[in-house]
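Heads up, one of the protein chains got dropped from this complex, but the rest are sitting where they should.
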Amino acid sequence: MAPKRGILERLDAGEVVIGDGGFVFALEKRGYVRAGPWTPEVNVQYPSAVKELHREFLRAGSDVMQTFTFYASDDKLGNRGNTAAQIGCQAINQAACDIAFEVANEGDALVCGGVCQTPTYLSGKGKEACQEEFMKQIEIFLKNDVDFLLAEYYEHVEEAEWAVESCKATGKPTAVSLCIGPQGDLHGIPTGECAVRLANAGADIIGINCHFGPDECIEACRLMKEALDAAGIKKHLMVQPLGYLTPDAGKQGFIDLPEFPFALEPRIMTRWDAHKFARDAYNAGIRFIGGCCGIEPYHIRAVAEELAQERGKLPKASEKHGQWGEGLRLHTKPWVRARARRAYWENLQPSSGRPFSSSMSKPNNWGVTAGDKDLIQHKETTTQEEMEAVINRATHKEEVVNGDN
Amino acid sequence: MAPKRGILERLDAGEVVIGDGGFVFALEKRGYVRAGPWTPEVNVQYPSAVKELHREFLRAGSDVMQTFTFYASDDKLGNRGNTAAQIGCQAINQAACDIAFEVANEGDALVCGGVCQTPTYLSGKGKEACQEEFMKQIEIFLKNDVDFLLAEYYEHVEEAEWAVESCKATGKPTAVSLCIGPQGDLHGIPTGECAVRLANAGADIIGINCHFGPDECIEACRLMKEALDAAGIKKHLMVQPLGYLTPDAGKQGFIDLPEFPFALEPRIMTRWDAHKFARDAYNAGIRFIGGCCGIEPYHIRAVAEELAQERGKLPKASEKHGQWGEGLRLHTKPWVRARARRAYWENLQPSSGRPFSSSMSKPNNWGVTAGDKDLIQHKETTTQEEMEAVINRATHKEEVVNGDN
Amino acid sequence: MAPKRGILERLDAGEVVIGDGGFVFALEKRGYVRAGPWTPEVNVQYPSAVKELHREFLRAGSDVMQTFTFYASDDKLGNRGNTAAQIGCQAINQAACDIAFEVANEGDALVCGGVCQTPTYLSGKGKEACQEEFMKQIEIFLKNDVDFLLAEYYEHVEEAEWAVESCKATGKPTAVSLCIGPQGDLHGIPTGECAVRLANAGADIIGINCHFGPDECIEACRLMKEALDAAGIKKHLMVQPLGYLTPDAGKQGFIDLPEFPFALEPRIMTRWDAHKFARDAYNAGIRFIGGCCGIEPYHIRAVAEELAQERGKLPKASEKHGQWGEGLRLHTKPWVRARARRAYWENLQPSSGRPFSSSMSKPNNWGVTAGDKDLIQHKETTTQEEMEAVINRATHKEEVVNGDN
Partner (left out) sequence: MAPKRGILERLDAGEVVIGDGGFVFALEKRGYVRAGPWTPEVNVQYPSAVKELHREFLRAGSDVMQTFTFYASDDKLGNRGNTAAQIGCQAINQAACDIAFEVANEGDALVCGGVCQTPTYLSGKGKEACQEEFMKQIEIFLKNDVDFLLAEYYEHVEEAEWAVESCKATGKPTAVSLCIGPQGDLHGIPTGECAVRLANAGADIIGINCHFGPDECIEACRLMKEALDAAGIKKHLMVQPLGYLTPDAGKQGFIDLPEFPFALEPRIMTRWDAHKFARDAYNAGIRFIGGCCGIEPYHIRAVAEELAQERGKLPKASEKHGQWGEGLRLHTKPWVRARARRAYWENLQPSSGRPFSSSMSKPNNWGVTAGDKDLIQHKETTTQEEMEAVINRATHKEEVVNGDN
C-alpha cells in the first residue's frame, strides 16, 4: 500500500479535507460519555463504541480520524471529583490512538492527535505548567506516529499559542482552532488578531471549532482570513462548528445558552443546513471542513455530498443516501415521493412542534473568564453549599414572568 | 443461568417493561439504512453497526431486543426498484435474529420478532396473500425461538388482525401495535374499536407505535383502554411513540408533515420530554413503554431513569449520566453548574435558534389510503414522468406567499 | 324619512346585520377609558371621543350603534374604589344614548341598549338584586326608545337569563350574548344548553361575544346552533368576538392569558383575519356579525367588504380602501405594488418580529368562579396587603426557568 499523502500535501494541492464530527456529544447520547466532565475514558472502557463512531465518520467521508482525546489532560481528568484520573491521560491516549489508527487504515484517512485547553491555564499556573500537561499527551501521539497534531478548543489565544509551540516542536504539521466567535477570545483579543498570533506561533492550519453554529464560525474564520491577508500571511483555514444553530449566542457561545447541554435538540442542524454550511465554508476559502459537538455522521456525509464535485467523489455512506432526498422516490406515499428534489428541501423552514418555545434565547453569560475563582481547577466534588451558591446566583434575579406565572 | 422470565410473566406481575427505540432512523443517520425504502438489509451487510445500536439500547435499559426486521417482507424489499430483494427476507431475518440474541444474552433482555405492514395489503391482494408474507418472516422467528412476536406498524386494523392471527397461531405471546393516532385507522375505524378488534383477534398486548409524538400516542392508548374497559376486556397496553413532537400532525401523522423525513430535527424530544413521556405513559396505565423512529438510546435511558423507583433499578448507561443533570456539578463554568437540578430542566422551553421557522406546520395529507393506485406495490423504479406528476400535484396549488416571496 | 326597519325585520328577511367593534379597548388606547375598571364615564366626560368612534364604525359598515354602556351598572361603577360612581349609571346611560342616536341617524343604523353582567351576581346577592341593577339601566333605554336591547358579556347563563327576562319585559326585541367559549359557562353548563336556556327565557337573538378570538367564538355558536336545532328551536345567531387570536385560551378566555390586557398586540387580527372570520361566521349560519374588544373600525370594514356581495353594498369607508389591497397599485415601490392582490394577503402568515416570544402561552386560570370571595363586590380600593397576597399567589409556584434565568 502506498503511503498516505500528508495533511499539508493535500491542502497545498488545493484539495478539500473533510474532518470528523463531535465524539463527546454523540457518545454521550449513546451512553458512553458523561455530560459535565466530558472526558474520554470510554476509549479504555468501551473501545468498540468509539471504533463504531470512527467508522461511521470514515464512511461519511471524513479524511481525518482525530483521536478521541478531548479533555484528556490529567488536570481535567481529576477535576471536581472526576474519577477518570484513575485511568489517566497516558492510557486513554494510547487506546484512542489504537482505535483511530485501526479505522483510518480501513480507508485513506489520516490520524490526528488532539490536545485541548486545560484547567491549569484557567487556574493561572502559567506557561510551563500548561505545556507540561500538553507534552504528556503529545508524547503518546509521537510514540504512535500520528500524521499531524491539532491544538483545538481554546478560549484564550495565549494558551493556544503555548499549545502550538509544544506541537510544533515535535516537527509534526500543526493545526490549531479556537472555540471563539466573531467577538474575539475571552480576554477580548479580536478574532483576526488571534489568527495572526497563532500564525506567528508556527501553526500551519488555523481556524475555529465548537461553541458556535456554522454561520458564526464561518464569520469568525472570515475575520481570521482578513487579518492574515492584511498581515501578508498565507495559512490554511479550518472550521469545525457545532451541529446546532446559535444565532442568539453571546461571546461564550452555546455554553451560555439556557439550553446547554441537555435541551439543544430544537437547534440541531438538518442535513440541508449542513449542505449550506459546506458551501458557505468553501466559498469563504476554507478547505479543512469538519464538525464538532452535535455534528453526526449524516452531517459529515452531507458536507461530502455538497462538495462531491470539487472532491471528485462521493463518500461510502452515500450508497445508502440518495442525493437531495432522491431515495424518497421509493417511498410508498405519493406526497412523500414529491419531496424527492432539491428545491423542496433547500427552501423548507422546518417547524419546531413547540408552540410554547421561542425562536431565540437570551444567553446568561456571567462574564467569568480565566483567573476567576469559579473557574479554577478544583479536585473535590462540588459541594451542596457550592451548588446552592451558584443556584442562588442564577435565580436571584428580578422576577421572571412568562406563560406559567 | 436461570431462564429469562417471559414477557407476559413480567407484565402480569405488574412490572414495567421497557422497549427499545428506533433502528431505521438511527441507522439512517449513521449511514447504514436508506431513507425512502427504509429496509433492514444492513443486518446482512454491516451486522456490527446493528449490534452496536442494540447494545446501546440494552445499556439504556431496554428489556426487549426487537429484531431489526422492519419492512423485511419480500414484497417491500423489492418495491419500486429496491435492490434489497436480492438479499431477501429469509437472510435478513436470520441475521437480525443472530444479532438480537447475541446482545439480549449480554443482559436479561427478551428477543421479540417483529412483523409489519405490507405493500401486498395496500395493493388489495387480500388476506391469504398478506398472511403468506407474514409467515415467511415468522418462520425464521420460530426457528430461532424468539421470546415473543410483535405485529407492529399497521395503518389498517384489518391487516393487523390478520398479522395477529398469524403470530398467535405459533403459540408465541403476541403483541400488536398500530401506527395510528386518536383519529382512528386509515379506513376510519375508531382507535378504541381497533383495540377491541385486536383483542378479539387474540393479541396479548395491544398499543400504538410510530407516526405520532408521545402525547398523541398516549391519547390513542387512552382511547384503546377506554374501549377495552367498556368491552370488559383486560389486555396489556404498549406504547412506542416517535422521538419527535407532532402536535400539528393530522390523521396520517408525521409522514404528512412537510418536515418528514429529512427536516424533523427541531422536533426531536429532549431527554426531559422523554421523562415526561414515561411518567404520562405510566400514569395512563401503560406498562410496555418504548420508542420508535427518532427515539435514541438516551431517550430510553431517560424513560428508565424516570421509572427507576417503580422498577427498582437504574440502567447500566446511567453510570455515565447524573440524574436530572447532576453531572453538571463537574462543569467548569459556574452558571452551567447552576443547571444541575430538576427544576431547571423540567421547566425550560427550549428555543429553536430558527427565527424563520414557525412552531407548527400544516400537514399535506392527500387523503390517500389502501386501494389507491398511488399506493400499490410497484416493482419498477419511479420514473421521471411519475415524479413530475406528483411534484406537479404537490405544487400546483394556489400561490403560497411567505417571507421569501 | 321612512322609519328604519327593525332588527328582527332585517334578520327575518335573511339579511346580514353588521355590529360594531370594541369601545372599551379602543378608547383605552385613545386615552379615555381606564383599564382595570373599564367603565364608560367617558360618555359624560369626553362625548366627542365616543362620537368619533361611533362614526368610524358607522362608516365601516356597522348597522348597529350599541350604546357604550358596558359595565355601567351602579355596583360596578363603585367597585374597588372606582370613582365613576359619582357620575352614576343614569347620567352615563343618558349621555351614551344621546351620542348613539346622533350618529345612528347620520346613517341607517339602529340603536341598541347594552346591559351586562354585575358584581352583584358574583357577590351572590340573587335574582332580585341583579334585576334591580339591570332595570336602572334599562329605564334609560326605554326613555330614549332604543331599537332593541342586548344583554351581553355574561359568564354565567343564569345571570343572562335574568337579564333577558328584564329586557324582554319591556317589549323590545332582545338579543343576548355570553362571553364563554366551547367549554361552557363558568358554572360548567355546556354551551349548547346555555343557548336553549336563553331561548326559553325569551331571547330573540342568541350568541357569543368577547373573551375569545373568532375561531373559538364561531365554534361556540356552532354548539349553540346544534343544541337549538336538536331542541327544535329557531332563533337568530350573533357573534362578536375579540380582535385577538386566542388558540391557547382556556375556559375563561383571554383574561387568563398572561398578555391580558396590556400585551395583546401580537395577537391582533389583521384585516385578512377579519375577512376569514366574516366568511366563517356566515358559513356557520350566523347573521348578526360584529366584534368586541380589539375589533377596530378597519376590522368591521373588512367584514363588510367580505360580505359585500351578500349585502349588496360596500361600506362608506371603502371609499378609502381598495379591496384586497388594491390601493397598493398606487404605491411608489414596485415590490409593494406586487402585493395588490388577494392571493398575496390571503396566504401570508405574518411574522411577529419577536424572536424571544413563543407562539402560545399557558393560561393562568385560578379556577375562581361566582361565589368565590375574591370576586365579591368590594367598594374599597385594593389594599397593599391584598396586592401582596395575590402577587404571592401568582408567583409562589415552582421556579420558572427561561432564557433570562
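By letter and in written order, the chains are A, B and C; residue numbering begins at 1 in each of them.
The definition used in the following text is that a residue touches a chain if its C-beta (ideal position, glycine included) is under 8 Å from a C-beta of that chain, and two chains touch if they have at least 3 such contacts.
Small disclaimer: the values here were computed from a predicted structure and weren't measured.
Touching the missing chain, out of C:V115, C:A163, C:M269 or C:C292, is residue C:M269.
Note on the undisplayed chain: of the listed residues C:A91, C:I255, C:A284 or C:L314, the one touching it is C:I255. In the complete assembly, the contact with the undisplayed chain comes from A:Q349, out of A:N105, A:N144, A:Q349 or A:T395. Among C:Q86, C:N200 or C:S351, the one in contact with the hidden chain is C:S351. If you put the missing chain back, the residues of chain C touching it would be 28-37, 48-49, 52, 55-56, 59-60, 79-82, 119, 122, 213, 244-248, 252, 255-272, 296-298, 301, 316-317, 320-322, 325-341, 345, 347-361, 364-366, 368, 374-375, 381-382, 386-387, 390-391, 393-395, 404.
In the full complex, chain A contacts the hidden chain through residues 343-345, 347-349, 351, 355, 358-360, 398-403, 405. Counting over the whole complex, chain B has residues 248, 258, 354-362, 364, 394-395, 397, 399-405 touching the chain that is not drawn.
In this section, only the chains that are shown with their structure count from here on.
The innermost chain, defined by the distance from its C-alpha mean to the mean of all protein C-alpha atoms, is B.
The geometric centre of chain A is 32 Å away from that of chain B, both derived from CA atoms. Between chain B and chain C, the centres computed from C-alpha atoms are 48 Å apart. With centres taken as mean Cα positions, chain C sits 56 Å from chain A. Taken residue by residue, chain B touches two or more other chains at 345, 347-349, 351, 355, 358-360, whereas all remaining positions touch fewer.
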